[in-house]
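Removed: one protein chain of the complex. Kept in place: all other protein chains.
Order of writing sets the labels: A and B. Residues in every chain begin at 1.
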Amino acid sequence: MSRIIKRTYLAFILFFLYVPIVVLIFYSFNAGKSRAKWEGFSLHWYADLFQDAAILKALYVTLSVAVIAAIAATVLGTLAAIGIHAMRKRPQGFMMTMTTLPLTMPDIVTGISLMILFTFARIERGYFTMLLAHITFNTPFVILSVMPKLKQMNKHTYEAALDLGATPSYALVHVILPEIVPGIITGCLLAFTLSLDDFVISYFTTSPMVQNLSTLIYSKARIGIEPTLNALSALMFLSLLILLLMINRRAARAEKR
Amino acid sequence: MKKIWIILIALVVVAAAVVFFVVRARIEEKVVNIFNWEDYINEDVLGMFEEETGIKVNMMNFTTNEDMLVKVRNSPQSFDVVFPSDYAIERMISEDLLAEINFENVPNLQYIDENLLNPGYDPGNLYSVPYMWGTVGILYNTTMITEPVTSWGAIFDPQYQDSVLMLDSPRDSIGLALKYLGYSMNTRDPLELNDAKDLLIKQKKDGIVKAYQVDEIKDKMAAGEAAMAVIWSGDAQYAIELNGDLHYVVPEEGSNIWVDGMVITKAAKNKENAEAFVNFLCRPDIAQMNCEEIWYSSPNTEAVAMMGEDYTGNPTLNPPAEIVANCEVLLDIQDFIEVYNTVWLEIKSATAN
Partner (left out) sequence: MTGDNVSVLMIGGIALILFGFAALVFISVRRSHGFKRSFFASPYTLWMVLFTVVPVLLITYYAFTDSTGALTLDNFKNFWDSNYSVNQLYRQMGPEYEVLITRGYVNIGILVYSLWMALLCTAICLFFGYPAAYFMADRKMKFGAIIVVLFVIPMWMNFLLRTIAWMSILEDSGLINTVFHLLGLPKVQLMYNNTAVLLGMVYNFLPFMVFPIYTALTKMDYRLLEAAQDLGANPTRTFWTVTAPLSLPGVVSGITMVFMPSVTTFFIPRILGGGNTMMFGDLIENRFLFQGNWNLGSALSLVMMALILLSLGILRRVDPESEGSGIV
C-alpha cells in the first residue's frame, strides 16, 4: 500500500516537471502558429528552424562559447586546484573562501558587475566579453570538483614517488593527474552545461548583436513564442535523451565487465 | 607526458585564434549596425540592401526609447543607424550623441513629406530623417467590449475587470493619463503628475489592468487574450490583420502622435554605409514594403501614392485631420524624467488589491 502511495507521489512530481516540456514538444508539430488550437500535424517548423539564420547563429555562439569557456575554465581551474592544494593552511583557506564567495553572489550582480567592468575599461560588449564572463563563473565550479579528489588522494604517494627518484614534473603528471582526472571531467562537463544554460550573465555581458540561445529566446519570447523555438527545444530534448541513454548503457556495460 | 602540456598549450592557442578570427572577420566586412525597435522593418528589405550594396546589415533591437538611450549612451560606437522617436532624438541631440547627416548621400529625401521635415525636435533638420509615424490609442475586441470605445475613460472603467493591457513605457502610459485628465503630456508640474499617478494606481487597484507589456501586446490581442490594450497604431493594424474582431480608436481627449526618425550616431564606425542605408529606406518601393509589413504610417509621399486607397482609406494608418489636430507630440523633458521614472516605479510596484 505504502509503495503505491510513494510511486503515485513521485509520478505526480515528475508529471509536474514534465508537463511544460511535453506541451512544448507537442506544439512543435502544430501546423498553425497558435498556441491554443491544434491545426494539424506538420514538420514545417523543423524545416524553418534550419533556415532561420538568427537561431543558427545563436546556436553557434552558444556552443562555441560553452566549449571554449569549458576548456579554458578547466585548464585554469585544474591548475588553480593543484596550486591551492599545495598551499599552507591559511592561504589555502583564504583562496577557498575567495572561490566559494562568487558562487553565493546572485547571477544578476555578477552580470552587472562585469558589465560595469567592461564599460569602465571601454571594452565593447559582444562575443568576447561574454566568453570572459563565462570563463569567470565557470572556473570556481571546476576548482570545487577537482579539490575533493586532491584531498582524497594519499599525500604520501606523491612523496614516495619523489623518494623513488621521480622528478616533481614526472610525479605530477604520473601520480597526481591520473588521480584527479574524474574530478577534471566532472568539472569540465559542469562548466559546459552551466555555460550552455546561462541567461542572466550573458544578458548583461553581451551586445544585442551577439546573442546566444538564451538571450535570443528572451527577446523572441517577449513578442510571442515562435513555434520554431518549440522545434528547437524538442530537438535539444531528444539529443539530451540520447546522450544520457548512451552514457547509461556504457555505464551498464562497464559494470558487467 | 610532456605531450599533455603541448596539447594544452595548443588548445589554448587554437581557442584564442578562433576568437581572434571571428572578431577579425567581423572587422573586415563592410557592415552597417542598425539599432531598431522590435519587429519594425521588413526582413526582405535587409536582404535586398545587402545584395545591392554588398554591405552586411547587423540588426539589433530595443523595446522602448528609454532602453535604447541607455544602450546608446553606454556604447555609442556599437550602433551606426538608430531609430529613436521624436523626443528621444531631441534628447540625443542635446547630449551630442548624433552626427549631422550628409544629405548629398541621401537624395531620396525628396520623397519625404515636407510637413515632416524640419521638425521641432530637430530644428534645421540636420540629424534625422523620418521613418514612420503613428498614434497611440486603444485597441479593443468588439466581442468582449460591446459599447463603442471613444474615450480614455474606458481603460479606467472598473466594469472591465482584468481586461486591459497597459504599455510598459513611462512616457506613454503616464502621458495618456495626463491627457485624460486634461493636462499636457509634456507637463513638468508635479501636482499634475501626481494626479496621473493616483489615476493609474487606482486603475491597478481596481483590478482593471491585466498586464504591463510592450512587444507582447499585439500577439496577445490577436489571440484574444485581453479585451483592451493601449497600443501603437502599427501594432494595432498588425493585430487587426490577424483578428477581424479588433478595432482601433484614438480617444477623443487626444493622444500622442509621434515620428520615429533615422539618425546616425556620432561614434558611428560606418557613417557612409549608414547613409546608404538611410537612403535605401527612403526609396519609395522599399518604404512601401516596410509600410505593408509593419503597418505604421509612412512619411514617404511617393510610397503612399503607390499604395493608394488601401492606405488612404484606412483610418488607423491615415487618421482624419481632426484627430491629428487633437494629438500632442512628446517633447524631451530633460532631468524631469527622474520624476516620471519614480512615479512609474511606484505604479508598477503598487499591489493590485
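Everything that follows uses one rule, which is that a residue touches a chain if its C-beta (ideal position, glycine included) is under 8 Å from a C-beta of that chain, and two chains touch if they have at least 3 such contacts.
Predicted model, so just to flag it, every value in this text is computed and none were measured.
Peer 1: Which one, B:Met48, B:Leu181, B:Ala211 or B:Val324, makes contact with the chain that was left out?
Peer 2: Of all options in B:Met48, B:Leu181, B:Ala211 or B:Val324, contact with the hidden chain holds for B:Ala211.
Peer 1: If you put the missing chain back, which residues of chain B would it touch?
Peer 2: For chain B, the residues touching the absent chain are 2, 5-6, 8-9, 12-13, 16-17, 19-20, 23-24, 26-27, 64, 66-67, 69-71, 73-75, 77-78, 162, 168, 190-191, 194, 204, 209-213, 223-226, 269, 338-339, 341-342, 345-346, 348-349, 351-352.
Peer 1: Take the complete complex as the reference. Which residues in chain A touch the chain that isn't displayed?
Peer 2: 3, 6, 9-10, 13-14, 16-21, 23-24, 27, 34-36, 76-77, 79-80, 82-87, 91, 95, 98-100, 102-109, 112-117, 120, 122-124, 126, 128, 132-133, 135-136, 139, 141, 143-145, 167-169, 172-173, 190, 193, 197, 199-200, 213-214, 217-218, 221, 225, 229, 233, 236-237, 240-241, 244, 248
By our rule, only the chains that are shown with their structure count from here on.
Peer 1: In whole angstrom, what separates the CA-based centres of chain A and chain B?
Peer 2: 36
Peer 1: In the complex, go through chain B and note every residue touching chain A.
Peer 2: 1, 4, 8, 11-12, 15, 18-19, 22-23, 33, 35, 38-39, 58, 60-63, 71, 74-75, 77-78, 213-216, 219-220, 223
Peer 1: Would you pull the chain A residues touching chain B in the complex into a rising list?
Peer 2: 34-36, 64, 68, 71-72, 75, 119, 124-125, 127-128, 131, 170, 173-174, 177, 207-209, 219, 222-224
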